[in-house]
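Mind having a look at this structure? Questions to follow.
A selection of the complex's chains, in situ.
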Amino acid sequence: MTAAAAPTPDSRQQHPGAPGYTGRKPGHLARLNKIEGQIRGISRMVADDRYCIDVLTQITAASRALQEVALGLLDDHVRGCVTRAARADSARAEEKFVELNETLRRVLRL
Amino acid sequence: MTAAAAPTPDSRQQHPGAPGYTGRKPGHLARLNKIEGQIRGISRMVADDRYCIDVLTQITAASRALQEVALGLLDDHVRGCVTRAARADSARAEEKFVELNETLRRVLRL
């Protein structure tokens, strides 16, 4: 799959297996790239013996940014995969509902 | 407090303001290094249009690993900075209690 170009809604219909987030890929990648930099910054702070509380503040920020990516992917997933399954047969929908529920359980740390 | 220069383990005895985590630095740095790799792996998964749920599973793992580092730093902080302040004067202790509480509030997302 050459998916570099942002798929239009049309191409999504044609390839029902494509992940629901394809259109928002650049945004997700930019956020993840920023988070990678934040983690590197946190490592540097620890290496430099910076004050624990200041390191914790940066960890909280990175953790929140990571949850924002998760929230975006969940939105993509419901709009894409779950909706497609809900419109198709109910066995496939049931499978997606169970999978989404298990994923939310992990995201919520239950 | 002038503690701007990076304290060595030795300087910790000499400068009681040095961060409480110095002794466990290698462990924290190893974890953060691993998390940085996890984030890079998540970026690759998104770039490769991997299934949203699989990406979310990896995000949950990285997020949990990051919270583990936060937990370790909180432990260091209580053992080091808070304990030192509690043994010193009570104005300094009060300051540390308030700061710890605000930090926990952020970590708990309240």
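Residue numbering begins at 1 within each chain, and the chains themselves are lettered A and B in the order written.
Criterion: contacts are C-beta pairs under 8 Å (C-beta built on N, C-alpha and C of every residue); 3 or more make two chains touch, one makes a residue touch a chain.
The model shown is predicted, which means the values in this text are computed figures rather than measured ones.
Chemist: Assuming 2 chains are placed, give the number of copies in the entire complex as this structure defines it.
Modeler: Spelled out: 2 chains shown, and the full complex contains 4 copies.
Methods note: only the chains that are shown with their structure count from here on.
Chemist: Between chain A and chain B, what is the separation of their C-alpha centroids in Å?
Modeler: 24
Chemist: List the residues on chain B that touch chain A in their complex, please.
Modeler: Residues of chain B touching chain A: 6-7, 18-22, 25, 28-29, 32-33, 35-36, 39-40, 42-43, 46-47, 49-53, 55-57, 59-60, 62-64, 66-67, 69-70, 73-74, 76-77, 80-81, 99-100, 103, 106-107, 109.
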